[in-house]
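Removed from the display is one protein chain of the complex; every other protein chain stays in position.
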Amino acid sequence: MKPLLKVSGLNAWYGESHILHGVDLTVGEGEMVTLLGRNGVGKTTTLRSIMGIVRKRKGEISFTGADLMKVPLHRVAPHGLGFIPEERGIFSTLSVHENLLLPPAVAKGGMTIDEIFELFPNLYERRSSPGTKLSGGEQQMLAIARILRTGVRMMLLDEPTEGLAPVIVQRIGDVLKTLKQRGMTVLLVEQNFRFASKVADRFYLMDHGQMVGEFPVSELSARMDTLHDVLGV
Amino acid sequence: MQAFLGQLLIGLINGSFYALLSLGLAIIFGLLRVINFAHGAQYMLGAFFAWLLLSYFGLGYWPALVIAPIAVGLVGAVIERTMLRRLYTLDPLYGLLFTFGLALTIEGTFRYLYGASGQPYATPAALAGGTNLGFMFLPIYRGWVIVFSLVVCIGTWLVIEKTKLGSYLRAATENPVLVQSFGINVPFLLTLTYALGAALAALAGVLAAPIYQVSPLMGSNIIIVVFAVVVVGGMGSIMGAIVTGYLLGVAEGLTKVFYPEASNIVIFVIMAIVLLIRPAGLFGRDA
Partner (left out) sequence: MTLTLDIEKPKEKNPVVVQTVFLGIGLALLLLAPLFFYPVFLMKLLCFALFACAFNLLLGYTGLLSFGHAAFFGGAAYFTAHAVKEWGLPPELGILVGVVGAAFLGLIVGYLAIRRQGIYFAMITLALAQMFYFFCLQAEFTKGEDGIQSVPRGHLFGFIDLSQSTNMYYFVLGVFVIGVAIIWRIIHSPFGMILKSIRENETRAVSLGYSVRNYKLAAFVMSAALTGLAGGVKALVFQFATLTDVGWQMSGEVILMTLLGGIGTLIGPLFGAGLVVTLQNYLATSEFPVTIITGLVFMVCVLVFRRGIVGEFYHSRLGRKLGFEHRQ
């Protein structure tokens, strides 16, 4: 089966710093794949390079058959790719409602506003507040919700559970499971592999800007030793 | 009393121009992080366009009010697209220096072509004359300037705060990269914003033409005062820029009544005072 996203030999730089040294990964349609790795190995850079936020890149990025390397940043989303940054990026000068409606729809099949408020009832209650008056967990919900509205086929999620209380983390896990049921493809960056193990199908292990391992969720317990080594936990 | 009200009126008129111009500056700075020194020159261009349209094409005030801003906006768009946008990644001082050079070039060109003295521009017939309000005599054109500029200012504020396009602008001001990743064409938004700012300046210029003389120097005279206005008001807030513009215009007008020698520096003095007691500016939201 042809993968939805195929990355080969991706090298990327922040200025003079060479961060990614030939990253290879694939994500199939409907899969939830997680990138694991310590801080600073290039997980976020991988997502940002795929999306096109990092422009100094070499290699191949193919999404739904299209070569993303040549696409300017503002034309990537219409291919069906959405990005939720680590810092969530909720706009303080916009209300929750405006934040939600900001990303334009790129395809049919996105969640309707009603469906979104059903999935995230607390967002409905807070819809007129300024975006940044929300709690961390609510902001994460909002960040996910506004991408869902646009009808993208695949989401790049950067550390969704970082800094959130266990109760909220659980909630986010539920949201991801719901998304999976709806057929959303997700590439997830997570340090909390226990959380990831509950939702992901497959894992990539990253170190020093490269992939050093790949395994399905079924092999997770068997790989614990390797994980402890590479992740340093 | 007449003198007082007369000066108050003049103060409101000047304030209208200060408000319109600092509004344009604030919008451009908000999104592009560039201080548009050429704003005064674009204001002058608006006035000159109106004069040129009348002198060479016989087109009067009302067409000029529409054509001049569009023309100047288009020129601004071209400048942004070809030159200004190369400077966004640099220290903001380069944007200031570039637009300073642009202002000099524009002003120099018109000074070369038309000399330093001003050309008169007649008040449009529909707005000529005045009415007696009982407590004072109000020239209709002056009243028009105040009302129209207020409408434009509030209208612009509404567009920015209440519309979808405005939300794109506000979001892009905060995080342009993320907004681009959503699929919004931020580069085009930047061009549009600069063009809009330039058009606002040109609109102010057309409004100014019947009141002040149309002179190549009118831009540089006013831009420095407008800088002081935005320092006082802070550029983080659109409404702040508008309110400060009117306030300082009135302050200037009142000073002319009580202490005329100081009237051309009172805004700078206010700026100095504000810097001492409230450095972030009256409505300061940015550092």
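Read from first to last, the chains carry the letters A and B; within each, the first residue is number 1.
Everything that follows uses one rule, which is that a contact is a pair of C-beta atoms (placed from the backbone, for glycine too) under 8 Å apart; a residue touches a chain by one contact, two chains touch by 3 or more.
Because the structure is predicted, anything quoted here is derived from the model rather than measured.
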Partner chains on view for the chain not depicted: B
From B:45, B:214 or B:271, residue that would touch the chain that is not displayed: B:271
Per the touch definition above, residue among B:23, B:102 or B:214 touching the missing chain: B:102
Residue numbers in chain B that touch the chain omitted from display: 35, 83, 86-87, 90, 92-94, 96-98, 100-109, 111-112, 220, 224-225, 227-228, 230-231, 261, 264-265, 268-269, 271-272, 275-276, 279, 287
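Here is the rule we use: only the chains that are shown with their structure count from here on.
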Chain A residues touching chain B - in the complex, by the definition given at the top: 51-53, 73-78, 83, 85, 89, 91-94, 98, 101-104, 106, 150
Residue ranges of chain B in contact with chain A within the complex: 164, 167-168, 170-171, 173-175, 177-187
